[in-house]
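Shown here: the complex without one of its protein chains, the others still in place.
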Amino acid sequence: MDNVSLKVSNLRTHFLTRRGIVKAVDGVDFELRRGECLCLVGESGCGKTVTALSILRLFDSPPGKIVGGQISYDGLDLAKCSLRQLRQIRGKDIAIVFQEAQSALNPVLTIGDQIIEQIKLHLPLDYSMARDRTISLLSEMGIPSAKRVLSYYPHQLSGGMKQRVLIAMSLSCDPQILIADEPTTAVDVTIKAQILDIFHELKASRQLSTIFITHDLAVVAEIGDRAVIMYGGKDVETAPVSEIINNPKHPYTSGLIECLPDVSKTADRLASIPGTTPNPIEMPKGCAFHPRCPKAMKICKQQEPPEIITSKEHKVSCHLYT
Amino acid sequence: MGKSWLRGYITKRLIYAVIIAWGILTVTFILVRVGPTSPADRYLANIAAGGHDVTQAVAAIEARYGVDKPILVQYADYMGNLFQGNWGWSFSTSMPVTELIKTHWIYSFQLILLSSLFAAFLGILIGIYSAVKQYTKADYTFTFFSFVGISIPNFWLGIMLILIFSVKLGLFKTYYDTTLPLFSIDNLKALVLPVITLGTGMLAGYVRYTRSAMLDNLRKAFVTTARAKGLPERTVIGKHVFRNALLPLITIIMFDLGSIVFGGAYLTEIIFGIPGLGQVSFNAIFANDYPVVIAVTLIGTFIVLLVNLITDITYTYLDPRIRYD
Partner (left out) sequence: MTERLRDIVRRISRPPSNSTRLINYYWQRTRRNKLAIFGLTFIIFLVLLAVVGPFFTLDPTLVDFENKNLPPVGFTIEQSVYNTETDDFITTKVSGTWNHPLGTDSKGRDMLAMLISGARVSMLVGLIATGIAIILGTIIGVLSAYLGGWVDNVLMRLTDIMMTFPFFILLVLIVFIFGPSLVIIVLAIGLTGWTGTARLLRSEALSLRTREFITAAKAMGASDNRVIFRHLIPNVISLIIVIATLAIPGVILAEAALSFIGLGDPTVPSWGIILEAGQNSLRTAWWVAVEPGIMIFLTVLAFNFLGDGLRDAFDPKSNI
């Protein structure tokens, strides 16, 4: 257990809306091991982002609420601890990098202000020390003339620069855990490659456990150690990345892999899994994937599949393996 | 960050302001002078009672005030004088218009200043609270009362305040006491009812604007970023959200200053007998004292234009993205 830095068990986060209860996260289990990069993978709406937000309770509340489960970190249950305790962890022990750097930075505050603010909150540094730290962080992220950038406003930076600033900000207090919510989605291919490089370097240089959220299996293959595949607010398959890619068990995982654009084959269209993501208010009974599953059986419509451990490092929730 | 373009912009805006002021000056001048009334009207009764020849007397008076000349000449004269800092002579009070304004502006100023401070301070606080507590009982209550506040006619509110606090309870005088020294507790006390009268509508407006500006920003991604840093909610709301909400808020507040404040202050001064510029202009209109009417209108206009310009400039410092061309 010492090896585990964060453990999420049976997490359920629901949103009470006018139209009904949205069960965005409805029973997710995984553990994050020290120093690893764990990927949460799934289509949009599968609950991966809400899972990430739930760890620091950052979703809007109301309407959102953690209705069950545990998030154990450092002897604390983050799902139930007081907000005061949680605030000391936010940004210090567990930091998060958001998807769209464009909107994640406050447009009317300077870059320096936004980062220094966080450092001064958590570390016993005075302003000039915090400033120096910020400058070195920014240069470490490959931002040229970091000193000048301190007085810049977000709109003066390019998309890639903003994303780096966000990463620098999240690392500013030496967190134990970094949660990255699709940091490569809103940027173009070159910047995506650069950002992935940064994550590679981070892995090498810091003792950082990362939760990397993405819908892109190619990214997973590049930087992930293990992956949790999510569908309909649940984790459906968990395994090391090589296992996931080479030996997917869940039909949904297989579907995702088939959809990967294959450079060797001259595919004239991007494949995608047929059907649409389920309505989170009325999840299909039984296995949530059954309306889209090519291998669906009768039992799939009636019973929720149990979690099956197929090998020491591989578990899957699917009736095919019972 | 350089703001070198700002100087050119300000120059342009100032020229523009002068043009608009000139337009308003002209419209006012025409309105006042084409009106079927003459400065001599107010003396007619006296003249007739004194047994003088009315036509002759009127002609004499009109010649005295220069209103017998063709209107274009009058207009040219007036503009010429204006440029030399001569705003004309007030018939009804028998003093130069500039003198008149010098003695009276302070009363309007103190009323508007105190009311704005009262309204902005309370209004912004309540608005923020209401937005943060959206859809709670407190929010509904404040929203309801903000509707009441913007709907209540301020002159009626003034009368009701006088009725309750002055007539029935005897806590305040019904009329503003002009003999009080400006910087005294008694003066402040005398201004309590007027400030509430003028401030209530503004307050209600600010609550609504603040609430909606805060709501526009409360769900933005950067707010989640701020929370993710571990900042206390006070800082998240007060610094990150409010700094962004402030931008639209300032525009609206300044914009309102022109219409609500000048209309409202006008009435408030009349109800409470505060001898500010509103009261002066009001008396001047009824006394056909057109140089005063034009002067006060012009001052009002200049203030509106100036406030707009200041708003725009403030904006460039609050919102780094702004650039006027």
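Chains here go by letter, A and B, matching the order in which they are written, and residues are numbered from 1 within each.
Note that contacts are C-beta pairs under 8 Å (C-beta built on N, C-alpha and C of every residue); 3 or more make two chains touch, one makes a residue touch a chain.
Here the structure is a predicted model, which means the values were calculated and not measured.
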Q) Touched by the hidden chain, which of the shown chains? A) B
Q | Residue in contact with the excluded chain [from B:F121, B:F286 or B:Y317] | A | B:F286
Q: Out of B:L122, B:I150, B:A221 or B:I313, point to the residue that touches the absent chain in the complete complex.
A: B:I150
Q: May I ask which residue of B:V167, B:L182 or B:L318 touches the chain that does not appear here?
A: B:V167
Q. If the hidden chain were put back, which of B:Y9, B:Y75, B:W105 or B:F255 would touch it?
A. B:F255
Q | Touching residues on chain B - with respect to the absent chain | A | 20, 23-24, 27-28, 31-32, 34-37, 144, 147-148, 150-153, 155-156, 159-160, 162-163, 167, 205, 209, 212, 252, 255-256, 258-260, 262-263, 266-267, 270, 281-282, 285-286, 293, 296-297, 300-301, 304-305
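Heads up, the rule we're going with is that only the chains that are shown with their structure count from here on.
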Q. Can you list the chain B residues touching chain A in their complex?
A. 1, 219-222, 224-232, 239-240, 243-244, 247, 318-321
Q: Can you check the complex and tell me which residues of chain A touch chain B?
A: 53, 56, 58, 60, 87-92, 95-96, 98, 100, 103-109, 117-118, 121-122, 151, 153, 155-156, 166, 169
